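With one protein chain withheld, the remaining protein chains of the complex are depicted in position.
Naming follows writing order (A and B), and every chain is counted from residue 1.
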Amino acid sequence: MSVVDYTKELSVIEGKPPLRSLDDLISKPLETKPDKKFYIALSITLSMLGLFVIGLGLTFWYGIGMWGNNNPVGWAFDIVNFVFWVGIGHAGTLISAILFLFRQKWRTGIARFAEGMTIFAVMTAMLFPLIHVGRPWLDGWLLPYPNQHGIWTNFTSPLLWDVFAVSTYFTVSLIFWYVGLIPDFAVLRERTSGKVKKLTYSIFSLGWRFSNRHWNHYEMVYLILAGFATPLVLSVHTIVSFDFAVSIMPGWHTTIFPPYFVAGAVFSGFAMVQNVLLIIRKIFNYEHIITVDTLDKMNKIMLVTGSMVGYAYAMEFFIAWYSGVEAEQFTFVNRAFGPYAWAYWIMVSCNVISPQLFWIKKIRRSVPVMFVIAVFVNVGMWFERFVIVVSSLSRDYLPSSWAYYKPTYVDFMILIGSFGFFFTFILLFTKALPVVSLAEVKAVVDGAQPSHKDH
Amino acid sequence: MSSIHNAEYQKRELPKKIQTIGLILFGVGLLAVILGYVQDSTRAAFNNIILYVFLASIGLGSLFLVAVEYLSGAVWSTPFRRIPEFLSALLIVLPFVLIPVFSNMSHIFHWMHPEVVSADKILQSKAPYLNSTFFIIRTAAFIFLWLVFYFFIIKNSKKQDASGDQSLTKKNIKISAVFMPVFAITISFTAIDWLMSLEPHWFSTILGVYYFSGSVLAGLAAATIIIVMLNENGYLVNGLNSNHYYSLGALLFAFTNFWAYIAFSQFMLIWYANLPEETFWFLQRWEGTWIIFTIGLIFVRFVIPYFGLLSQPSKMNPKRLLVMSCWILFAHWYDMYWLAMPNYSKDGVLFGWIELGFVLFAIGLVMLLFNQLAKKNNLVAIKDPKLQRGIDFRL
Partner (left out) sequence: MSEKILYGYTGLFDSPDSITHAAEKAASKGYKKFDVHTPYPLHGMNKAMKLPTSKLGYVSLVVGLSSALAAVLAMFWISAKDYPIVIGGKPLFSFPAYVPVIFEVTVLSASIATVLTMLLIFFKLPNNGHPLHGTEYMKNVAVDKYGILIQAEDEKFNEADVKKFLEECGAVNISPVYFDEEEINHKHKILEPKFIGFLLLTALFTSGISYLTLNKLLYLPPFDWMMEQEKLNPQSTSTIFADGFGMRKPVEGTVARGYLPYAFKGQPEAAGENLVNPLPVSKSVLELGQKKFDVYCSPCHGYHGEGESRLRGQFPNPPSLHSEKVRTWSDGRIFHVITDGQNIMPSYSTQLTAEEKWAAVHYIRVLQRALNAKESDLQ
C-alpha cells in the first residue's frame, strides 16, 4: 500500500511537461487530417443520426400516433429521453462551475470537454419537447409573445418553466464555454499559418491579447458565471422534476424530487463524461493530462451521487408506507413487483448496487472496470426515468384504464438516433476545437504559478 | 519540505470570563428549564425538543464538516479543524438533554396514546414504526452510532498532535467514509422522529434533507463564530487571513442558498399540488400570529444572510462574518422553533421566559463545553500533515 504524503499537494498534470508540448499535444487533432478510426466512428454515428431523421420523418408525416404512447401512458419515451439528456448535461456544468467554486484543480483537464458535452446533451434534450408536440413548426407558441389572439402562455405551468429553464441553461452554458474558449482561440491563432484558419481563429478570439489587465476582469467574470451556473444547474433539473412533482400522481408527487433529480442528473452525467473521456484519453494520448487520479475522483463523485439516488429511492419507499396513503403505497409496491418490475430492478442494480463497487480503491483506479460501471449507470439512469414515468402512468387511480405500455420501432429509432445526434457533435467537436482548455491546464502545471515565498 | 514544518502555535489559556459567563448563562438557563418543567411541563418539553434538535444540529453538523474535510482532502480548514471537533463533543450531552423529554413523551407525541391510535386508521397503519419502544431504541441507537464515530475520529486527530503520524489521517479518511452513509440515514430519521412525527399525519420526503441543510449551516456558523473570535485575538496559528475567511463565508453563503432551495422545493410542491393531507401542515403555520413568523422565516433564514454575504469583501471581513454567523445560528433556532412549536401553540407564536431559558441554557452549555475542551487540548491540530498547506492556502 503506497503511503500518500499529505504534506504535499498532488500534481494535477503528471510529470511537469513543458508548456509548449501541451499546446502541441492538445492542438494536434486540429492540425492533422482525421484518421481512419475517426471516419469509422463518424460513419457509425451518422448512420444512427440517419435513423433519427427517418424516425422523426415518420413522426411528423403520420403524427405521434407512430409512437407507443396511448391511454393512460400519454408520456413515455419522449419525456424519458428529454430528462435523460438534460441530466447528462448536468455533469458538465458541475465540473466547470461547482468544482471551480470549490477550487478543485483536477477539474481543468476535463472541464472543457464536459462543458462541450453539456451543450450537445442539452441540444439533444431540447429536441424532445419540440417534437413531442407533434407539430414542430408551431413550437414558437411555447414562448410568450404578443400575438393576434391577445392570449398568453400560462406562467404557472411547469412545462413553461421548462422552456425558460432549458433555453437559459443552453444559452448560459454556451456563453460559459465560449468565454473559456477565447484565450484558446488566441493560442491557435498564433500557432496557425493557414490563411483561412488564421482568419477564423482571429474572428473567434476577438483579438485576445493575453493582457493581465484583461485577465483581471476575465477571472472575475469566470467566477460570476460559475456563481450563476451553479444555482442554474440545480434549477434546471429541479424544474424538470417539477414537471412530475407538482402533479398529484402517486409516485410523482413527492417533495424529495428536486434534490433527488439533481443528484441523479449529476450521477448519469458523470457516467457519460467518464465513458466518453476514457475513449478520448486513449485516442489522443492524454493520459498525463487526464490522470488516473482525476478518474478516481470522478468515480468517487459517482459513488456519492449514486448513494444519494439510492437514499432517495429508499426514502420515497419509506415515506410512501409511512404516509398511510393507499395510492402511494400501491404505486411503490407496483413499481417493485408489478408489470414493470424488470425495469425497476434494472434501475436499482445499475444505479445503486453497481457504483457501490467504487468503495474499493482498485476498482476506482481500473480503467476497464470503471468504463463498464459507467455504462451500467447510464443504462440505469435511463431506466430510472422510464420507471418513474411509465410505471406510475400505466397504473394510475383508475384500475379500469390500466394498460401495459409498449414502445414501437419508431420510439427505438428516435432513442438510438438521439445518441447518434449527440455523438456526431462530440466527434466533430474533437476535431474542431481543443478538447482540453489550454490556458487552464497550463495554469495548473507544477511550477506554473509564482511561489509565494515573498509574502 | 518532507519534514513537517511546525507551525508557530503557542497554546494560550482562554480568558477567564468565558467560563464565568458560560456558568452564569448555564445556571440561569438551567433554573428556567427546571421552573419551566414545574410550571408547564408540555411547553417545556416542546422547548426541550427544539433544544435537542438544535444541539444535535451543531454537533452533527460539526462532525460532518470534520469528516468532509478528511474525505475531500481540503486543506484550508485544517488549521482550525479543532473547533468543529470540539463542537461535535455536543453529541456527548445529547442523552442528558433528552432525559426530561423521555419522562414527558406522551404530552408531545399524540401517537403515543393508545386510545388516540385505536380511533385513527392512519396512525394504526404507522404503528409498526411510530411506537414508543421502537422510538426509544432508534434514538438510543442513533446517538450511540454518532458517539462511536465521534470518539474514533477525534481520538485519531488528537493522537496526531503527539505523533504526527500520517497514517492517522488515512485512518480518519476511512472512518469518515463509513460515517457518511450512517450520517445521512441517522440525521434523516432524527428529523422524521423528532420533527415530522410531532404531527403524525403529515409526511414529506424532503424533511431529512431540510434538517441536514440546516444542521450543516448551524455547525458551520457556530464554528465560524468561534474561529473568527479566536483568530482575531490571536489564539490560533499565525497566517490565517482573508483567504480562509472567504472560504468559510462562501460555504455559509452556499448552504444558505441550499437551505432556501430545499425549503422552497418543499413548500412549492405542497402548495402547488394542494393535497389536504399535506397542506394542513403549512396552514397550521399560517394561523394567527404564525403567519408573521412564517413569512419572517424567509427573511431571517434566507434574505438577510443572502445579502449579508453576497459580496466578495463581506465574506472576507471578520466583523461581517461574525455578525452573519451569529445571525445564521439564531436563524437555525428560529427554524427549529417554526418546525416544532406550532404543534403546541396552535393559535399563535409563543415566547416567554421558558423559551428564553432554553436558549440561554444552550449558549451556556456550548461555552462551558468548549472552554473545558480548550483547556485540555490544543486549539490547533499542530502536527496534522496538511497544516502548513492549510496556512499557505490561497484562493
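In this section, contacts are C-beta pairs under 8 Å (C-beta built on N, C-alpha and C of every residue); 3 or more make two chains touch, one makes a residue touch a chain.
Just so we're clear, the structure is a prediction, and the values are computed from it rather than from any experiment.
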Partner chains on view for the chain not depicted: A, B
Given A:172, A:277, A:343 or A:389, the one touching the chain that is not displayed: A:172
Which of B:42, B:238 or B:274 contacts the chain that the document leaves out: B:274
Residue of A:78, A:328, A:384 or A:440 touching the missing chain in the full complex: A:440
From A:39, A:62 or A:210, residue that would touch the chain that is not displayed: A:210
Interface residues of subunit B (partner: the chain not displayed): 264, 267-268, 271-272, 274, 310-312, 394
Touch residues of subunit A, complete complex, unshown partner: 18-20, 23, 137-138, 140-141, 144-145, 147-152, 154-158, 160-161, 164-165, 167-168, 171-172, 175-176, 179, 183, 186-187, 189-191, 202-203, 206-221, 224-225, 228, 231-232, 235, 238-239, 242, 438-440, 442-443, 447-452, 455
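Simple rule for what comes next: only the chains that are shown with their structure count from here on.
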Distance from the mean Cα position of subunit B to that of subunit A, given in whole angstrom: 34
List of subunit B residues in touch with subunit A within their complex: 1-2, 4, 73, 75, 121-122, 125-126, 129, 166-167, 169-170, 177, 180-181, 184-185, 188, 192, 201, 203-209, 250, 254, 257, 261-262, 265-266, 268-270, 272-275, 277, 385-386, 388-389, 392, 394-395
For the subunit A and subunit B complex, residues of the former touching the latter: 3-9, 101, 103, 231, 234, 238, 242, 245-248, 253-259, 304, 307, 311-312, 315-316, 319, 322-325, 359, 452
